[in-house]
Every structure is written in C-alpha cells, then in structure tokens.
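Missing here: one protein chain of the complex. Every other protein chain is in place.
Going in written order, the chains are labelled A, B, C and D, and every chain counts its residues from 1.
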Amino acid sequence: GGSDSKDDPAKKSSDNKASEAETFTVGFDKDFPPYGYVEEDGSYAGFDIDLATEVAKRLNLEINLQPIDWDAKDMELSSGTIDCIWNGFTINGREDEYTWSDAYMNNSQVFVVRTKDNIKSTKDLAGKIVSVQTDSSAQASLEEEENADLKASFKELVVCADYNSAFMDLESGAVDAIAMDVGVARYQITKRDGNDTYAVLDEELASEQYGVGFLKGNTKLRDKVNDTLKEMVKDGTFAEISEKWFSEDVGIIGK
Amino acid sequence: MSLNVLFLQLLEGMVTSVSIFVLTLVFSLPLGLVISFGRMSKNIIVRTISKAYISVMRGTPLMLQLLMVYFGPHFIFNINISSNYRFYAVIIGFVLNYAAYFAEIYRSGIESMPKGQYEAAKVLGYGKFSTFFRIIFPQVIKIILPPITNEVITLVKDTSLAFVIAVSEMFATAKALASAQASVMPYIAAAIFYYVFNLLVAKIMEIIEKKMNYYK
Amino acid sequence: MSLNVLFLQLLEGMVTSVSIFVLTLVFSLPLGLVISFGRMSKNIIVRTISKAYISVMRGTPLMLQLLMVYFGPHFIFNINISSNYRFYAVIIGFVLNYAAYFAEIYRSGIESMPKGQYEAAKVLGYGKFSTFFRIIFPQVIKIILPPITNEVITLVKDTSLAFVIAVSEMFATAKALASAQASVMPYIAAAIFYYVFNLLVAKIMEIIEKKMNYYK
Amino acid sequence: MNVLSLSNIKKNFGSIEVLKDISLNVREGEVMSIIGSSGSGKSTILRCATMLETINGGSIIYKGKKVAWENPDGSIVYANKGELTKIRSYFGLVFQNFNLFPHYSVLKNIIDAPIHVQKIHKEKAVEIAKDLLIKMGLEGKENYYPCQLSGGQQQRVAIARALALNPSILFFDEPTSALDPELTGEVLNVLKDLAAMHMTMVIVTHEMNFAKEVSDEVMFMDKGVVAQTGTPEEVFSSSNPRIKEFLGRFYG
Partner (left out) sequence: MNVLSLSNIKKNFGSIEVLKDISLNVREGEVMSIIGSSGSGKSTILRCATMLETINGGSIIYKGKKVAWENPDGSIVYANKGELTKIRSYFGLVFQNFNLFPHYSVLKNIIDAPIHVQKIHKEKAVEIAKDLLIKMGLEGKENYYPCQLSGGQQQRVAIARALALNPSILFFDEPTSALDPELTGEVLNVLKDLAAMHMTMVIVTHEMNFAKEVSDEVMFMDKGVVAQTGTPEEVFSSSNPRIKEFLGRFYG
C-alpha cells in the first residue's frame, strides 16, 4: 500500500508550491482529444486546456502545460512535478485518491459500433468483441459488479493501448464495438470523416463526472481553482468555451 | 497488496510474454539462417532483396512493424481481420524482425570461418550441404553464441511491445495494475520478473556456451 | 496534412531524439570503459559491484530505470524534483543503461587482445597506462566496432522510451499527432525518420570501420 | 601407369601469372618432392591438382580420367560433377596447417568422411580409423580434440584422415614447417613409412635432407616454372645457378 507514505510528502510539496506560486503546472494526456491534444501547428489544444489556461490567467499564474505519460500520472503528481491532473479526469471511483475540484462536466461511457452492423442496443452486443482502452473509465465500469452480466455476454473484451488502434480495429473488423468516453468518441468519429461509418449507441454504459485532481491534501490550490471556475461559470466564460468545443454548455459546476 | 498476490495477477501476462519469447525464437532462428544465405547469395537480386529486408527490419521500430503486420492486411488488401489474428500478428512481427538481426549474426559467424575448413571438406569429398551442416555450422554456433545471447536478452524485454496491438502481455498488465492501485509495486514486480527471466536466459546460454567449450 | 507539414511538426521531437542519442553516446562510451575496468578488476569488491551493476542494468527494462532515475530522488530521498530535471533524468538513465552494455563490449574486446601485445609493450618499457591507451585500446576499438554499431542502432529506437517521464521525443509526438488527426500518417513519417536516422548511423559507422581497416 | 598427369598448367591470380607452364607426371608408388623458394608457386600446384583452384590452361588427368582440359579455342573445361566427385576420391591432401575439424574428436575427424561421403558402414570406418591411429602412433588418442594435441600429433591425425579414404595419391604441403627438430624427425619417419608402403605421394617441402633421402623424383620450382626435374642426385648436383643459390645454405 502506497497511500500511507504519500501523505507526508504531499503536505511538504504543497507548502513549497505555495511559496513559489508563480506557475501553475497542468498535467495532461496529449493523446486525448478533444480534452487535450496536439494541434497541427504543434501547440496544445482542447477543452480542458482552454479552461486551465483561463483559470491560470485569472489567478495571475503562469500556465505550464505539461503533457505526461498517463501511466506515470500518479508519480508525477506525488513528486510535485505537476500541480494537478486536468484532462477528462474521472472522479468516480477515485474519490479518495486525490483532492478534487467540484465536478465541472458530466461524461458518459458509450459504445461505438459500425453503422452497417445493425447493433442498436447493448443487448445486441452479446457474442460480439468489444474493445476498451487500458486503465480507462469505460474499463473500470465494465469491471463493476452491476455490469458483470453485460460483460459476460461479450464474446471477448479486448484491452487496447490507445483509441487510435481501437478505431483501426473497429474499421478492420477485428472488434465490433469500442466502449469509451462520449466526448472522445464524437471527436474521433468526426475526425475519421465518416459520420455514417460509426454510430454511438444511445444506451449509456455509465455516467460520471470530470474534475480536476490535486495531490491529496493540497486544498489551498484546489480552493483557488474551484473558486475561479465558479466565477467563470457566473460571467459566462465557461459556457463560451464549452460552446466552442461541444456546441452546447456542458458545465455542471455551480448549478 | 503483497507481491505474492501481485504475481498471481500478472501470471496470465507472464504466460503470454514467455509464449511470445519462445515462439519468436523457434521460428526466427531458422528463418534468420535462410535470410543470411540470401544475404550472402551470389545472385544479385536475392542478395539485394535480403539486404533491403534486413535494413528495413533493423532500421524501423518493431512497434511500427507490429502495427503493419496486424493492420496491413486490412488497410492494404481490404481484408477483414479477426481478433484471433492478434497473437499471430505479434508472433509474425517478432519473427520477421528478429530473423533480420539473427541473419546478420549468422553472416558474421559464417564469414569468419577459415577458408581452410571449406577446403578440407571439399578435398575429403563433402558436398556443399554436408560441408555446411556438418563442418561449418556447428563451429559457427560456438562463435555466435555471445551475440545471440545479447539479442535473446533484448527479446525478453521487447515482448512488452506486443501491447501495441492489444495483446496483454506482462508489462501491459503491470501498467494497468499500477494505475488502478496508484502504486509502483506492480512495476517492481514487473522488474523482478524481467530480471529473473533474464537471469534464467543468461544462465541457460552460459551452460550452452560451456557445453560448446569442449574444443578450442 | 501533407508529409512536409508533418515532418515540420515532428521536427522538435526529432531534435529531442537526436539530442538524447548524442548525449547518451558522449557520456556512456567513456563510462562503459570505466565500468569494464571495474568488471575486470583484481579487487573482488569492485568486480562484484560492477558485475551486479551490469546484471541489473541489462536485466531490467530501461523504461523502469528511467522512472527510477526521475522519480527516485523524490520517493527515496524525499527531494523535490523539478520539471527541468526531466531531460537530465532521461540522459542519466540512458547513460547508466547503455554504459552497462558498452562495458561488456569493451571487456570482450580487451580480453580478446593477444597476451603478446602486452608483453611486447612491457619489455619495451611502456607503463600500464601507456600500454593500454597507446597499444591495446586502439586495437580494441577496431574489434568492437560491429557490436558497438548494433548497440548504437538500438539506441536510435530506444530514444522513444523517454516519454515515460514526459520528455516529448519524436515518437511521442507522432503518436499524439496520430490521435489528434485520426490518421496513421504520423506513424509512417516516424518510421521514415527512424529509418533515415539509422541509415545515417550505419553509414557513419561503416566509414569509421573502413578507416580502421588500414591494418590487418 | 601415371596416377597423375599435369600438362602445361597455367594459373593466374588476376593479372599475375603464378604458374606459367607446369607439366609433371607421378607414377604409381612414386614419391615426388617439390622444392623451391617462397612464392614460386609450389602450394598453387597442389591446389590446382586438388581442384581447390581452377586452372587457366593445360590439362589434369588422374589414372587416365580427364579432370580438366583445353578446348580448341583455349578455354578450360572441367569434367561433370559426378565424374569430379569420383575423381576426388583418388587423392588426399594434408594441409600445411592441417585444417582438422576442431569440433570433432580425433576419431570423428577420421571416420566422418568415410561414413558420410563414401557411405561406409560405421563399424567398418571405426575399424579402419583405429588401425590407422595405431600405425600413426596415436593409439588411445581417439577421444581427444585437435586442440589437445601437439602440432606433430595433429599432423598425423590429418594424415590418417586422408588415408582413411584410401586415396591413390597423397599430397603434402610443407608437412614439417614450424615443428622442432625432434617432431620433424617423427613426421618424416611417418612419411618414410608411407613411402616404404608404396604410397604414391607428392610432397612440397623445405627439408632438403628429406627430399634427398626419400624422393624418387625432385622438382625444383622457380617463379612459376619448373627449373629442373630429376632424381635427387641430378637436382642436388645441378649446375643451374638458381638451384645452386637456393641450396647454398643447405651445403653452407
């Protein structure tokens, strides 16, 4: 168990950060559009990136966007090399592992299928091969007790490395469905330039909330960010950013 | 979570890793020999093709080669691929890649054989086939064991690349566990597995080397 | 997105990859020599430590070593690490790892030197230092160039491991672009980069080998 | 009857003419020594005769069977593969550096070719090999590896290996170079025994004493041509200035 040993350095590094307090280092997965990814010109973009940038500006902190290897996120956070994880980061199931901001948007896990396959509901997935990204919320949901029957009905659950290869798997017929975050699913489907090729099942696998994760105990920074987010909701900036990425206001903070 | 429990959880991944390891060796060692013949062929076309093959296989990342082998049939020939093909694709990709490395090792060994051994065999009436397999190759094996050992040890660690086409070997499992438990223990378990596996491989190779030392 | 634009995109990553490559070689080649001396030392403590070092470095995945080097200071000594340390950690990790491989290559080369060369130098009055650096080492270099080339080519591809501690080298950039654009083109561009880089490295090593061929 | 006839052999390496016009005949039971200074082409003759090098002119005939001959247009033709395989069994060659197979024991070195080339039954091959080992004074060394033997012993294994195939003629390339006087004596005694058994032999040697003592015929080579051939007495008392110069030290 590593949770005990984590408490002590946590305080220390958060104190330290407070005294420096010049920069705001945001850890994110640059492989996770539309929340965080690399633009054609090499800059980082995404819904969460825009939010974090705005928050930093209001707090008078210099934003430092740090793409990280998702597998190393906990080590990055506990060693103090990043101040928070902000990147479509699911609160549910991780409530005790981080100090969280308020949830700022809802997310759901859905199934993406090929349109021509005539899969309309999760029942139709019986006997099919379903792909899920390793260490994703969708995988966590499928491992849960309440979804045991659904999972058992699949012919096989394939754990893949990234969504790019998962979509190639779907396209080439090796898998029949991908369980994934709806936002990412929409982005990938649009990008893949074939709204007709893929469909998202209406039936959701699970729903959950995204939040900003801080090192356990770092309430000081969490409070500042939280207050700023609320302020942004109030003056409409949050809605504006949301419209830009999702054509609607997805915000749930302060509502 | 104790190391014991952890190892149990990693067990399935370990079996996959070891299978990839064993199957790769079983097929790439002979294939490498065939390619080394091509590389040394007098026929310029065969030689050029073998040379290009070795160059590309050694010059591009194995990870990309695995993606190619797995997705290639669909994207190039528009064939629907089945999920069962994953594991085969991993083996094919590893075999094709390692055969290129082994081919160069064989070549260096074969080319270092003194001409006198060929000449002695020729004068004694051996044909080309028996000259190679009775006289030359057994001696080549002795010479090339150390570089082969190097490649084999690299292979132990390379098995982790299989996850790029969703074959869950040991390291992928360890990574997932590390995330889920927000702990570095699975990594440590993985390191121990690799280290022990490597020690084992090194020990076996050492024994083979010793066995070969009955002469010279 | 055209290949041109893509390459521009990947350029920054390439610079990182090449820097890792060059710095690793610059430091690990001499360090490897020092370790090989340790490995051949008459002092059993020095020899055992060197042996263990080599065994662990070659026996565990480089990826884990990078994580250790970067996060170790914090988790073990409770030192605050800064983000600037990332790149240094990558270099330290690569250097420590590759030095172990180079050490074994040096050792094999040094041990293969005929005793007569040492004896000739001794009778002529050379001291230990000049015997090694004037007589033995220049000849060792010639012998070990091929295995060194193998390691160097592996290093080209290993640079992609740097992303585990968030140093965005070329391959990580390619992967991110592939995700953002839902396309395999960045992968292909990456493959071309590796291939060309490797060709270049192989060519340079070939030229050095030719230069060394002025004797024997 | 001639076991071997070389006629007008020419051999070039690139633009260098190493053998210019070499003819020699070896009769059954005859011992011929080839002497001459370094680089004169002695080894090359043996290599051409044993088909390790292809000739550029002339003809090679073993026991009346043509190995290679000149077409009217001057090009060289070799006999077909089957024929050559058969002719290979007529001769044996003991290399200057022996070229034993290091991964085979002494016994295996001797029996491997009989078993796998001549398809002789294994028991038979072992019997022949053991006989030869006794003859060569190597009794009890069956299971040694070449690296465990002294130079002289290795050489005797190489001779046994060649003899096991029951050749009609045996070639030796400098069988005693790099041996000390005692070992040299030992090896030369083996050759003398073979001569006494009427083994047909061609020996390239620097041992003038031996050439004089054991040969029926001596051939002196100089820069790719035969300077003189004859009985040992004829050659060693030759008035040819090149031969006199070469032998100078010997009588020194």
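Keep in mind that, in the parts below, a contact is a pair of C-beta atoms (placed from the backbone, for glycine too) under 8 Å apart; a residue touches a chain by one contact, two chains touch by 3 or more.
Everything numeric here is computed off the predicted structure, so don't read it as measured data.
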{"item": "Option touching the unshown chain, where D:102, D:185 or D:232 are the choices", "value": "D:185"}
{"item": "Contact with the hidden chain (one of D:166, D:209 or D:231)", "value": "D:209"}
{"item": "Residue ranges of chain C at the interface with the undisplayed chain", "value": "114, 116-117, 119-120, 122-126, 130, 134-135, 138-139, 142, 214-216"}
{"item": "Absent chain, residues of chain D that touch it", "value": "37-38, 150, 177-178, 180-185, 206, 208-209, 246, 248-250, 252"}
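Going forward, only the chains that are shown with their structure count from here on.
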{"item": "Chain centre separation in whole Å, for chain D relative to chain B (CA means)", "value": "46"}
{"item": "Centre-to-centre distance between chain D and chain C (centres being mean Cα positions), rounded to whole Å", "value": "53"}
{"item": "Length of the line joining the C-alpha centres of chain A and chain C, rounded to whole Å", "value": "36"}
{"item": "Touching two or more other chains - residues of chain B", "value": "67, 71, 75, 184"}
{"item": "Multi-partner residues of chain D (each touching 2 or more other chains)", "value": "none"}
{"item": "Pairs of chains in contact (touch as defined earlier), listed by label", "value": "A-B, A-C, B-C, B-D"}
